[in-house]
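Let's turn to subunit A:
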Amino acid sequence: MDANKIRRALHRMTTEIIERNRNLKNLVIVGIRTRGIYLGKRISKLIKELENIDIPVGVLDITLYRDDFSELETQHMVQKTEIDFSVKKKDILLVDDVLFTGRTIRAAMDSLFDLGRPQTIQLLVLIDRGHRELPIRADYVGRFLPTSRREMVQVKLKEIDGCDEVQITEPVEMK
Partner candidate 1 sequence: MKLLIKNGRVVDPASKIDETLDILIDKGKIVDLKALINAEGAKTIDASRLVVAPGFIDLHVHLREPGQEVKETIQSGSMAAAKGGFTSICCMPNTNPVNDNRGVTEYILSEAKKRALVNVFPIAAITRGLQGTELTDMADLVEAGAVAFSDDGDPVQNSLVMRRALEYSQSLDTLIIDHCEDKNLSEEGVMHEGYYSYLFGLRGIPSSSEEVMVARDLILAEKTSARIHIAHLSVKGAIRFIQEAKEKKVRATTEVTPHHLLLTDAALETYDTNLKVNPPLRSKEDVQALVKAVKAGIVDIIVTDHAPHTPEEKDVEFDKAPFGINGLETAVSLILDRFVNKNIITLPRFIEMMSSTPAQILGRQDKGKICVGADADLTILNLHKEIVVDVHQFLSKSRNNPFHNWKLKGVPVMTIVGGKIVYPS
Partner candidate 2 sequence: MEFNQKHLLGIQDLDATEIMTVLETAESFLEISIREVKKVPTLRGKTIINLFYEPSTRTRSSFELAAKRLSADIVNFNQQSSSVVKGETLKDTIRNLEAMNPDAIIVRHASSGAPRFIATFCRSHIINAGDGSHEHPTQALLDAFTIKQEKKIFQDLKVVIAGDILHSRVARSNIFCLRKLGAKITLVGPPSLLPLEFKKFGVEIDFNLEKAIEDADVIMMLRIQLERQAKNFFPSLREYTNLYGLDQKKFEKAKKKPIIMHPGPINRGVEISSEIADSVQSVILKQVENGVAVRMAVLYLLLGGKESEASD
């Protein structure tokens, strides 16, 4: 997926969001660290361009809610969750770059519930690569990308990686 396709996908998903959400003023965007943040900000900007409504964007760090703590080889650096608006009764659009096993989203929802009781939670992902291990599905999908389990899917974004693209790589065979 190249920069153009990414742009079009975001555009398309934004119009879907606007279509399905009657009360846009109640919508808030929460991006999951790290790339979910930038995607969320882009979406917010697009909504502003199309509907002239300001949708706030918050940052969620799910490290403390992971379910695989005792399996991790190395610890993950905990970073700040920065959501300076209340989530109570809001319609939350949760944004992440890749949907895979579904565990990150499960952790994100647990974290959001510890912050308050949202009205609804919708999920937007740029890539859905399949291989779900939990009953989680996205409301808005940029692209479905069938992959084998061993492959690695890497989303690169201009804001931190210098370019927009999606890469699929095979893990290197160790002899």
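A word on the picks: all candidates are chains of the complex that A comes from, given by their letters.
One rule holds in what follows: a contact is a pair of C-beta atoms (placed from the backbone, for glycine too) under 8 Å apart; a residue touches a chain by one contact, two chains touch by 3 or more; residues count from 1.
Just so it is clear, the model here is predicted, and its values are computed rather than measured.
Participant: Looking at this complex, which candidate touches subunit A: 1 or 2?
Facilitator: In this complex, among candidates 1 or 2, subunit A touches 2.
Participant: Looking at the complex, which residues from subunit A come into contact with candidate 2?
Facilitator: It is residues 61, 64-65, 69-82, 110-111, 113-116 of subunit A that touch candidate 2.
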